[in-house]
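One protein chain is absent from this view; the other protein chains keep their places.
Letters are used for the chains, namely A, B, C, D and E, taken in the order the chains are written, and counting of residues starts over at 1 for each.
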Amino acid sequence: MAKLGFMLTLGPFQFENWETACNIAKAALEKGHEVKMFLYLDGVYNPIKLQTFPDLPVMPKDRVAELVAKGAKITACGICVNARGLEKGKDFIPGVVVGGLPDFAEIVSEVDKLITL
Amino acid sequence: MAKLGFMLTLGPFQFENWETACNIAKAALEKGHEVKMFLYLDGVYNPIKLQTFPDLPVMPKDRVAELVAKGAKITACGICVNARGLEKGKDFIPGVVVGGLPDFAEIVSEVDKLITL
Amino acid sequence: MVQRSVLITINRPPYGSIYYTEGLRAAVGVTSGIDENIVTVVYLGDGSYFTLKGVDRKDTDKYLSTLKKQGTRLIVQKESLQERGIKESEIETDFEILPTKEILDLMQRVDFTMDF
Amino acid sequence: MVQRSVLITINRPPYGSIYYTEGLRAAVGVTSGIDENIVTVVYLGDGSYFTLKGVDRKDTDKYLSTLKKQGTRLIVQKESLQERGIKESEIETDFEILPTKEILDLMQRVDFTMDF
Amino acid sequence: MGNLYLINKEYGENGLKLAEYDGEAVVVLIQDGVYIDPALYPNKAKIYAIKQDVQKRGLNDRLHKRVECIDYSQLVDLIVENKVINFA
Partner (left out) sequence: MGNLYLINKEYGENGLKLAEYDGEAVVVLIQDGVYIDPALYPNKAKIYAIKQDVQKRGLNDRLHKRVECIDYSQLVDLIVENKVINFA
């Protein structure tokens, strides 16, 4: 089994990267691989817990929550979080931790593969 | 004097559209024109009032606040606000109103010029 | 307040960004005011890929059917199709195929343009 | 945990998006771990515009000087410059100019790649 | 009243192709639009670029002779005098 690291730099909805990242990470977890994901730049908008849209039963934060439930470790860049006014991630779904680039450096030294989206 | 309408569809930081929109709108207001701006899609991330970044004295929300202070009318798309988990814009700077596309339709029928960024 | 005519261009392909669908939601929105502004939608460049027959339109069907009921013209640029090697027979019949010159004529006649 | 080598490509030009500077912040960050990973930065395609002498580097200078102090190689692809009609004399001396083949050699030797 | 094409790089080419047929086209290059290959400029159009966007990219000396730099105040005047054709 392998350890997969992800860096996601785009937010929910507007561009497709969040979906691709969730799809790859989910498939990896289901095959028994480990997943560590770092949310950087607009990537930190993905786990905001209050996302609601009448027509969409599954929101981006639900896809992130699914990864957490399957064992993914998810860290958001604190400088990016504060720059975007997200108050240290107080409105994030449970399981998403706010950290910094040193956490990403640690992911880099731990994983077998690195995917940036 | 003219009435200028703007639609901004990108958020702060990541792409340059918010800066161009603020620069054009500010120059227009200083020349005595009227400005009405509609924040659509990721555009609704711009007026979040808690944005903080150590090295940057002026944040995107400060540029938006400057436009409000100079008389711009700014409306954010409510569906976009809720989809992004921004709780009806409760964390927006004062002066930014949450509305809907009918408000944009009204802007369209009121303004002399329309700029989409 | 007066009725306005707006030409909306869609320049980005499905689905790499959300503009292919949110551009149509905006098109419906623009026509929703008390003054019932008039909208034309034009697909240019990579946006033209949206007009291919096989595209999954689950999330755009409702906007397209509202626009069609209102008589909104949905247009794709002939040259964009040619540059991409797309045959006219591959295009969904909802879309009119027009050359650049005629699209410019439409642009000359509208009050405003918007780009997605 | 082990020391890792990472090749970071910067593909987007300044300043239309924030990647030209946040890519460098990430580069500094990657080297900040206890294991001191090793980073190489390579400018490709439109990213190569960042290496022009006249570019305003107010917000990137601190990252560039940290990287230089650490001995990080900053490389720009020769073919990208040629395609854009940029002469080698127009490039800031901080950047090495390398052909695609040598960039691929570097890529073969690193553990990971990242793109901005 | 002519047509003012506001052009960024991502799909500005779509706008420039329309402007090629437009006898009254005025083009304003904004953001990464200032990197656009001059071969794509419409033949008869007047071409402007936002000075601030050119300067921070270090392109002052590389700008094509046909391009005239303007500031935001001048852009607002052009917006007021023309119909805005948005491609940014």
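Going forward, a contact is a pair of C-beta atoms (placed from the backbone, for glycine too) under 8 Å apart; a residue touches a chain by one contact, two chains touch by 3 or more.
The structure presented is a predicted model; accordingly, all values stated were derived computationally and were not measured.
A.B. asks: Could you tell me which of the visible chains the hidden chain touches?
C.D. replies: A, C, D
A.B. asks: If I consider the whole complex, including the chain that's not displayed, which of A:V44, A:L101 or A:I115 touches that chain?
C.D. replies: Answering carefully, the residue with contact to the hidden chain is A:I115.
A.B. asks: Identify the residue among D:Y15, D:F50, D:F95 or D:F112 that touches the chain left out of the display.
C.D. replies: D:F112
A.B. asks: Please identify, in ascending order, the residues of chain D that touch the omitted chain?
C.D. replies: 9, 11-12, 44-47, 79-80, 100-101, 103-104, 107-108, 111-115
A.B. asks: Name, in rising order, the residues on chain A that touch the hidden chain in the full complex.
C.D. replies: Within chain A, the residues that touch the unshown chain are 2, 4, 16-17, 20, 23-24, 26-28, 30-31, 33, 112-117.
A.B. asks: Which parts of chain C are in contact with the chain that was left out?
C.D. replies: 13-16, 46, 49, 52-56, 90
Simple rule for what comes next: only the chains that are shown with their structure count from here on.
A.B. asks: Supply the minimal count of touching-chain steps required to go from chain C to chain D.
C.D. replies: Minimum step count, chain C to chain D: 2.
A.B. asks: Among the other chains, which touch chain B and chain D together?
C.D. replies: A, E
A.B. asks: At what distance in angstrom does the C-alpha mean of chain D lie from that of chain A?
C.D. replies: Here chain A and chain D have centroids separated by 25 Å.
A.B. asks: Out of chain E, which residues touch more than one other chain, so two or more?
C.D. replies: Where chain E meets two or more other chains at a single residue, that happens at 31-32, 83-84, 86, 88.
A.B. asks: Could you check chain B for residues that touch two or more other chains and list them?
C.D. replies: 13-14, 16, 41, 113-114, 116, in rising order.
A.B. asks: Can you work out from the touch definition every pair of chains that touches here?
C.D. replies: Chain pairs that touch: A-B, A-C, A-D, B-C, B-D, B-E, C-E, D-E.
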